[in-house]
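Worksheet: one structure, shown below.
Here the complex is missing one protein chain, while the rest keep their positions.
Naming follows writing order (A and B), and every chain is counted from residue 1.
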Amino acid sequence: MEPINWHSFFFLLFGALTAVFAVAVVVTSNVVRMAFYLILSLGATAGLFFLAGADFVGAMQLMIYVGGTLVLLIFGVMLTAQGPFISMKTGGGEWVLATIIGGALLGLLVKTAFSVEDWQGPAAVAHVEGEEEHAAALPAQSPTSAPIGLGLLGVRTDKLDPAKAELAPGMAGYLLPFEIVSVHLLVVLVGAAYLARTKKRREA
Amino acid sequence: MDDQVLGDNLWQLLRAAWLLPLVSFTIIVFGGKRLGKAGVLAGYLATGAIVGAFVLSMTAFGLWLNAYGVPKLEHHGGEHHAQAVSSGGVFSLVKFQEEAATEEHHASSTAHAGTPHYHAGEWYRLAQFGNLRASISYHIDALTVCMFCMVTLIASCIHFYAMGYMHDELHDITDHEVHLRDGHHLHRPGRYYRFFQYLSLFCFSMLGLVIAGNALMVFVFWELVGVCSYFLIGFYIERKSASNAANKAFIVNRVGDFGMLIGLMALWGSLGTFDFAASDLDHDGAIAQNEKGIFDLLRDPANGFALAPADGMVAAAAAADPEVQAAPTAENIQNWRAQGYGYWLLVIAGIGIFCGCVGKSAQFPLHVWLPDAMEGPTPVSALVHSATMVAAGVYLVGRFYPAFAPEALLVIAYVGAITLFLAATIAITATDIKRVLAYSTVSQLGYMMLSLGIGGWIGGMFHLFTHAFFKSLLFMCSGSVIHATHTNEMPKMGGLRKKMPWTAYTMLVGCLAIAGAGLPFAIFGWHIGLSGYYSKDSIVMHSLWYGDVMPRHAWLAFMPAIGAAITAFYMFRLWFMTFAGKPRDHHIYDHAHESPPIMYVPLVVLSVFAVGVAWTMPFTGLSLDGLLDSARWPGTNPAEVLGLSGVVDPHQYHGMATIVAFSTAIAGITLAAVFYGWGYLNPEDARRQFAPIYTFLRNKWYFDELYDFLFVRPTHFIAARVANLDKKWIDGLIDTLARGTKGLANLDDVIDRYFVDGLVNAVAHWTMSTGLALRGVQTGRLRQYVMFIVVGTVALFVMISFYASRA
Partner (left out) sequence: MDLLTQPVGVAHFMAVGAVLFVAGAVCMATKRNALGVLMGIELVLNGANLNFVALGSEYLRRDTALSLGADGNLIALFVIVLAAAEAAVALAITLNFYNNHSTVDVDRADDLRG
């Protein structure tokens, strides 16, 4: 028996959590429960991020997404959770249609994902070539936050020598998008504040 | 005086005389109404113009006499007779077959070794086609000058007369002969100035015809004169009878002009020129071939002025003959002429020209218009239809004389004789005073044509002049009578000489002149007679000669004598019925009065001329026939022009002619006096006894009915058929086309409305319904939209993977 690849084990764990809770969001009809399941699902996703080596992104996921966006959602839920709105059911026919189409899409996507040889994972090739030991050892993790930060400022330190010639044009940093996003956030804030301002409430 | 200068002077004078009436016409046409109150000045203007023309003509006459002297023509047999038979008696009887000096006669009658004195030239060339010229040109010889003087003198008298006669037209007129639809008489404003406008135009046209130097110009003025006649006859346009008469005159004239055109075509086509005589057009002193006139081409001086077809005629006739193949060289032309080619072309040309004269001078068979032309006012009848326009035909025959072949002259003679007899017989029974005079005119014109046809050129032309004077006098007298009695009908008149002495006695002079009253013997070597006597004498003389030298047509010889007798009879019948005897209508008699001086003074003037125009002026030997003879073309004396040779001289018949003329005149006057003057015999009895003849004559030999049957009715018939054709078929065709177009338009409308519009509407409708249908896609349901997005994504993914995997 081969030794358990703990990376894969944890991947399976977090992956299962994510998928199960995502499906639970879909299935449940209580909006409050939906919100909770979503939080759990997104938390598991953060774990997946860490497993993939994107530690900064995972941290951001937990901070911004789970800690900000979803809290916002929960605020919204709480603001609108009047009695009859908490659980609204959809008809059976729609469930059937959604399931069929969703299932079709899922099948397609998975099939496509597994059809690319490069994405199958490092071990398969190594197994064929007989370098199992070499492949079993994962490379040392390097923290990603510094390259990301520098990238945002316009310096791409992780790709100083581009692997392929055609990737050379993409060596510029993400300074411009960074600025744009900043302005975008400002606009969004202003807009959201305006949209949600207090108005005279009509009688329900 | 230099010939060229004389010619120029004559031309200037006569051209001014010719154009003065045109100036008057132009002024009156444009400003007639404004000339004085109701246009009264128009009369003065026209009269002034024609009197001015007369003065200029007399000046030209004086110049002519000054240049060429008085032509001495001593052909009065009585004079010679007096000298030859110097038996110391004042009165000497005429002997038959007198032995006058024939040589002298020959010498004097052929005194022109060459052509007579004439001046010809071109004023303005209208067009030229190679050698053919159409131009305004003049030909002035003694005949021209005399005609000018005669025409302007008579026209002046008539203008004065007309100023009085047309006085009524100065104010509004109620025309009693026109009945309007509501039964009233027509009431219209006066047209005084219009009358003188037409008179001026007529004078201009007539003088232009006289001075014309080529046949085309003659034709142009021929037509102009006809048009003026139309205007003047139809002066009272509201009267149906007057307008019909004007139409009749013009149409009948046109029939004659058709023949004239054929003659002109024959001449121009074969001779290449219209000019009468040669004229030095390029002023180089010599006459080139293309400057020769008709007379020179037809009567070659080298040939002794004998009539022979010109080279052009012979060549044209030979070319028309398919058997002749040779080219027209000079030698061939001589041979052909000897064989007779071209002769009939000459004859046709002559007869063609004569046809125009038949129409214009009212000869048989185109005489029917002249009596109806009396519908015009009397001055018109006096000027146009007695003295000038109708004389234009005789004038043209006289002018064209050198070009007539003997066959053509025979035709002229027969036509003249028939006309003479025909008109005279009708005049016997006519009761309208102007109709009698009209038929008398026709008869006298026949007289002149007969004389010209039998070779008596001088007689015919002489009679033209004398007839002009006494006929216009007679017409004006009758106008005076009509003006006084307001009626034309002689049975209502009678005994008027006591009320209208001037008119009566001047008319008596005229009647005597037309009857040819004169003494048959000589007093102191002079024959005393009125003007008609001399001219009639000349004609009778020629006719007697003709009867002897041309026995085949001898009956023509009797016509002048018979005609003279009948003329005397009906003229004195007219005089007696009007002025003598007891008045038959007392109402008219009571109201009759003498005309104002402006009307009877011209009568007196004309009667003086009627008496003395044929006399030889004492101490100068100037006489009208002498002048005329000086204008006669060589080769046209009676014998030569008939193609005879070696015959006796006509003047030998002079004595016989005098007796014949005198006796016929006496017979006619006596008969008229018996019936109408002394009243021994009752004309009613004669009428009853000869009832069929009377009816035949009274109905003018039924000519009008005959022409109506032969020409007028078929024309109306054809016109009705054609009108029917036009209305039924042509209009029907057009209507059918219109209806077809309308139907097609309706069909188009249907197609347009149902198909085209329908198509457009259907497209719009389809667009609308599609839009409405697509509207349903937007349900507004958010989840549905999301579902669509997902489905779309799936579908896209499937397609891409499907194709990607394939590729």
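To be clear about the criterion, a residue touches a chain if its C-beta (ideal position, glycine included) is under 8 Å from a C-beta of that chain, and two chains touch if they have at least 3 such contacts.
Since the model is a prediction, treat every value here as computed from it, not as a measurement.
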item	value
Interface residues of subunit B (partner: the chain not displayed)	774-783, 786-787, 790
Residue ranges of subunit A at the interface with the undisplayed chain	2-5, 7-9, 11-12, 15, 18-19, 22-23, 25-26, 31, 34-35, 38, 41-42, 45, 48-49, 52-54, 56-57, 60-61, 64-65, 68-70, 72-73, 75-77, 79-80, 85, 88-90, 94-95, 98-99, 101-103, 105-106, 109-110, 113-114, 116-125, 127, 135-136, 138-139, 144, 147-148, 151-152, 156, 158-159, 163, 170, 174, 177, 181, 184-185, 188-189, 191-196, 199, 201-202, 204
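Going forward, only the chains that are shown with their structure count from here on.
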item	value
Cα-centroid distance, subunit A relative to subunit B, in whole angstrom	131
Subunit B contact footprint on subunit A (complex, rising order)	90, 94, 97-98, 101-102, 104-105, 108-109, 112
Interface residues, subunit B side, partner subunit A - complex	783, 787, 790-791, 793-794, 797-798, 801
